[in-house]
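To start, I am sharing the structure in question, which I have written as structure tokens.
In this view, the complex is presented without one of its protein chains, the others remaining in place.
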Amino acid sequence: MTFEDLHLGSIVVSTVRNAPVLIFAAMAGLFAERSGVIDIGLEGKILASAFVSAAVAFTTQNPWYGILAGMAVSIALATLQGYVAVTQKGNQLVAGIAINIAMSGLTFVVAQYFFQQGGRTPDLGEARLFDVVLPGSAAVADVPVLGWIWTKLLGGHSVLVYLAFALVPLVHWVLYHTRFGLRLRACGENPHAADAAGVSVAWTRYSAMLIAGMLCSFSGAYLAIVQSGFFLRDMSAGAGYLALTAMVFGNWRPAYTFLGCLMFGFFGAVQIQLEGVDLPVVGRIPGALIQMVPYVVTVIVLAGLMAKSVAPKAIGVPFVKSR
Amino acid sequence: MQPAVEFRGISKHFGAVKANTDVSFTIAKGAIHGLVGENGAGKSTLMSILYGYYQADSGAIVLDGQERHIRSSQEAIRLGIGMVHQHFMLVENMTVLDNVMLGTEGGFRLASHRAEAEAKLREICARYRLDVDPLATIHDLSVGAQQRVEILKQIYRSASILILDEPTAVLTAQETASLFEILKLFKEQGKTIILITHKLQEIMDITDTVTVMRAGRVVGAVQTAQTSKAELANMMVGRPIENNLPRAPYNPGKPVLEVRGLGLKDGAGVNLLEDIGFTLRAGEIVAIAGVSGNGQSELMEILSGMRLPTAGEADFEGAALPYRRHDADGLPLVFRHLGIAHVPEDRLRDGVVKNFSVMHNTFLGYQDHVKGRWGLIDFKGIAARCAGLLKEFDVRPPNPDLRIGLLSGGNQQKVVIAREVLAKPKLMLVGQPTRGVDIGTIEAIHTQLLALRDAGVAILLVSVELEEVRALADRILVMCGGRITGELPINEFDTTRIGLLMGGTHTS
Amino acid sequence: APAPAALKLGVVYDAGGKFDKSFNQSAFEGASRFKKDTGINFIEVQASSDTQAEQVLRGLARKKLDLIASIGFAQTQAVAKVAKEFPNVRFVLIDGVAAGNNVNSVTFKEEEGSYLAGVAAAMATKSKKLGFIGGIDIPLIRTFGCGYAQGAKSVDKNMTIVQNMVGTTSAAWNDPAKGGELARSQFERGVDVVFAVAGGSGMGTLQMAKEKGKLAIGVDSNQNHLYPGTMLTSMVKRVDNAVYDSFMQMKNGTWKAGITAKGIKEGGVDWALDANNRKLITPEIEKKVLGVRKDIIDGKTKVIDIRSGAACPA
Partner (left out) sequence: MNNDLPRWATAVALPLLNLLSALLVAALVIHLLGEDPVESMQILINSAIVNPEGLSYTLFYASTFIFTGLAVSIAMQAGLFNIGAEGQMYVGGLGLTWAMLAFDASLPWYLLIPAGMLGAALFGALWAFIPGYLQAKRGSHIVVTTIMFNFIAASLMNFVIVKYLIPPGEQNTASRVFSAAAEMPRLSDWLPVLGDTPLNISFFIAIVALAIYGLMVWRSSWGYKLRATGLNKHAAHYAGVKISKMIIVTMLISGALAGLGSVNSIMGSTHYLSLNFVGGAGFVGIAIALMGRQHPIGIFLSAVLFGALIQGGFDLSLEKPNIPTETFIFIQGLIILFCGAMEYLYAPVLMKLIKGKQA
């Protein structure tokens, strides 16, 4: 293979398909963190919702029930984080890590208990969410460029992919153009100011966690019932941490965070294509080293281009009315 | 007439600290009521209870004849109470408009009411002659402007009872004057105002009635017209306050600090400091007067090594200060070892580590001086020294193991000053030493600084309080727009002339 | 030999666990079949780290087991060490070679089975582009890949083989989404037959092939039944037989220490042809594969094992 064999189209489509797992989780994290609650527990929530949605989708043979059930569990976990952060005024990092660890164990145990397949759920088969075929796809499929755009780039994805991309402007709108968003950001920057202005910090943060739980569940559902068609132990494979990275990378702003997610998706796709290809100058990069491409690029971008990232000021600090 | 606010036997404790004990007094409708007392007397606590921030352990609050249980700030706001807190309650990275709208957005979509709110805001600004741009971001505003935003918030919400907790601590004389104009307008509209301040002159100038608190209790409630500053001070502190502290005759020694052509540009190339030059001698206090934000903070940071100048130089005891380096990392320590002590203007940000104990804060910056065996810190020695320090500087409570964040601001300041004084410096840089500090403590701090001067230490004082400048300085430099606009000896002290210099008018 | 009823047997899985869709699972199936056939039970344990492998092996050896089957090369050093300490306990090491005269090391000629898969794939492809998806870039996985490539190129020298690895940590065995995504990317580049050697991640690959109507080749156990219609074949690696045979030899008193390398000839590896892929395997393909198979058995075709240090010729 040669350098010319790199398929740009394939890379773009792959990016679009890789990104939703991160987008859902990162947008979830955005809500939590802009309200002042650190959400390092994205990974655990993804895993839990992936398992529950796969298990329920399989049992009921209906993906939508699966998505709903996954949502319920993810919201429950997010609420637990909210309880620790708001009511208990405990350490939010610890709560997040605890949820990640506990879910890694529990999903296996429960999956094993119910399905006896080594922490795996059976194949969802027909209970998967299938791809949307845009109207007229058959007609334009053979038209150059346009056909590709219509059937591969715009069409041919799951509903959840469209939801993920639609979410970004929606989140931006909610954060910057609604009362809830204003209060949310105020709670994340200076909860004392919000409180003095008559905003309930507790209520705002709980709501934020609720939304975070809901959004994060799509990430798990996407993994399990769209991308894979079953649940497998630890299948989130670090997606929660990557989403967190994208968020920090994007300076806690929806649009930049989205770019961060796309970047991971993109370099993941490039990395797939680079394997075994003779590149100009560097030659053929060994497989194991190619795997590090997305991560090395992130570090370089972060070190070279980005200004210092500015986290919401009150992040991670329990709101206590005292000096 | 029904009083607007009545406190009935309010008590509140935090752990062992009794912040309020059986506090009872009334405030008439349409009055401006002053609340004074030493640091830690419980003024803020009482107001926080009124604002629903804390719940009283016992006692009741009666508003317009009706007993109210105010459980949250939301409820307080609903009852028409507004509060300007001692520390600003602003979201720094949001605009003025957003800050004002926060909590009273008017609908789910911000856009639906934003234009309306902006118009109302501009209208208020015009009516009360408040100079604030609704679309400016808070962190770009000066302290005075931020204060105006706080007032703006309350006007916008048309609070009928307005609490102001030390609103003038960070304001210039002019800003204070215009604030008082607004308060008078409020009063005309029948609003009730509670004003907390440590500046007794302000109490005399504007209030109708005053309540004095000491150690959590009410020790006096008087009509302003029937009292005097001295009497109030006496009630507050329990002893008379000396206004003219004794000092040795002015007899400066050899130059300690010689500054030449010092300049500072920010990242965008804007001049923050320009061609600063002056000489400071042993045994004199030179005060830098000026409206805050005119380069005084930057100058102090440069002279203490926290920041590098972009032009010019400074000699300390005849040797150039080491400004030619890559960054200021670690430079403050070098300066400190030379004998330059620094009481920073922003004590909570720079001067103390809030989560360290009082004792740990007594050697911040001097951590290399307290090494004992094996390079470990000699805590025994420090504990002994700390006990002495707490006593000598009258830090209350004198508990070395308390988190310093729990001390009142005045007492934190005493710890910082004690630390720097005990370091036996040759040059002392002092920024706003008495901001938010009660009169008793001011007296104590001033006494310490004068003693230092008399002992031959050169002192550079930055203060926006002309009262303070007059009380301490031997010579006065006035800064405006990053330049020194004039100099005058203390015996030529003249408020009008200084005011002109502060405004940038050269008169020399 | 001990009386059958008194026979004490053990299986130690490695970190993948007995449901890894790979050799551990296969071992479990072999042991289970033995239990069904003979009624003799076995103890099974999973060792999650090399330290635990040693701990487990020693623990089982102390219980005076007659034969312990250690699954996976990760246990190589542990087996060597514990076997030395307990000369009276016998060990079977799957996929690795450990010294000791109470150890039987069973390795597989994965390159031979993969060669057959490569031949089948090369016959079935229309685009002349084949895909290979491995879990982690390690010698064992490369052996599969290289055998596959050799087989494919034996059919057509100009065959292109696109190779991808899922990742670099053990998560790479449990990432079906990536397994699927890699397959999709390969398909988009024109690949129409893909061989997945990636444990649980391979499940995503097989599924993607089904979804896209491309052909896939399974590994280790016969995976043809998973997606009939798109499963071209499976490269079976009979770890189950190895375990079963060892247990049986133990029962019959014919167990011997040493090194056994199981290729096609020894029944260690093979391709799978059953009702599920019958329709995909044309008589032409079948004839070709069976011919190659016979040549390998007869030694006429030599498949190069890169683990011996040779470079991959394809």
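We just call them A, B and C in the order they show up, numbering each chain from 1.
One rule holds for everything that comes next: a contact is a pair of C-beta atoms (placed from the backbone, for glycine too) under 8 Å apart; a residue touches a chain by one contact, two chains touch by 3 or more.
Note that the structure is a prediction, hence the values are computed from the model and not measured.
A.B. asks: As a test of the contact rule: which chains in view would the missing one touch?
C.D. replies: Contacts of the omitted chain with visible chains: A, B, C.
A.B. asks: So which of A:Phe180, A:Phe249, A:Phe266 or A:Phe319 would be touching the chain we can't see?
C.D. replies: A:Phe249
A.B. asks: If I consider the whole complex, including the chain that's not displayed, which of A:Leu106, A:Ile149, A:Leu163 or A:Val317 touches that chain?
C.D. replies: A:Leu106
A.B. asks: Please pick, from C:Pro87, C:Pro139 or C:Gly229, the residue that touches the omitted chain in the full complex.
C.D. replies: Selected residue, touching the omitted chain: C:Pro139.
A.B. asks: Can you work out which residue in C:Asn88, C:Asn158 or C:Ser308 touches the chain that's missing from view?
C.D. replies: Only one listed residue reaches the unshown chain, and that is C:Ser308.
A.B. asks: Determine which one of B:Met204, B:Met306, B:Ala423 or B:Leu500 touches the chain that has been left out.
C.D. replies: Looking across B:Met204, B:Met306, B:Ala423 or B:Leu500, the contact with the absent chain belongs to B:Met306.
A.B. asks: List the chain A residues touching the unshown chain?
C.D. replies: 84, 88-95, 97-106, 108-109, 112-113, 119, 233, 238, 241-242, 244-245, 248-249, 286, 288-292, 294-296, 298-299, 302-304, 306-309
A.B. asks: On chain C, where is the contact patch with the chain that was removed from view?
C.D. replies: Touch with the absent chain occurs at residues 15, 44-46, 48-52, 54-55, 58-59, 73-74, 76-77, 85, 95-97, 107, 136-140, 167-170, 307-309.
A.B. asks: Could you pull out which residues of chain B are in touch with the chain that's been left out?
C.D. replies: So the residues of chain B touching the missing chain come out as 15, 304-306, 327-334, 336, 342, 344, 346, 349-356, 360, 364-365, 367-368, 370-371, 375-377, 379.
In this section, only the chains that are shown with their structure count from here on.
A.B. asks: Once the contact rule is applied, which chains count as partners of both chain B and chain C?
C.D. replies: Shared contacts of chain B and chain C: A.
A.B. asks: Identify the chain whose mean C-alpha position lies nearest to the mean of all protein C-alpha atoms shown.
C.D. replies: Located nearest the centre of all protein C-alpha atoms is chain A.
A.B. asks: Name the chain whose C-alpha centroid is farthest from the C-alpha centroid of chain B.
C.D. replies: Chain C.
A.B. asks: Which stretch or stretches of chain C touch chain A in the complex?
C.D. replies: Where chain C meets chain A, its residues are 17-20, 25, 136-137, 160, 162-165, 167-168, 171, 174-178, 180-182, 184-185, 188-189, 200, 203-204, 207, 226.
A.B. asks: Tell me, which parts of chain A touch chain C in their complex?
C.D. replies: Of all residues in chain A, those touching chain C are 1, 5, 7, 9-10, 13-14, 17-18, 21, 117-120, 123, 223, 227-230, 232-235, 237-238, 268-269, 272-273, 275-276, 286-288, 291-292.
A.B. asks: Going by the contact rule at the top, pick out the chain B residues touching chain A in the complex.
C.D. replies: Contacts found on chain B: 14, 48, 51, 53-54, 72-74, 76-77, 83, 85, 87-94, 98-99, 101-105, 107-111, 153, 405-406.
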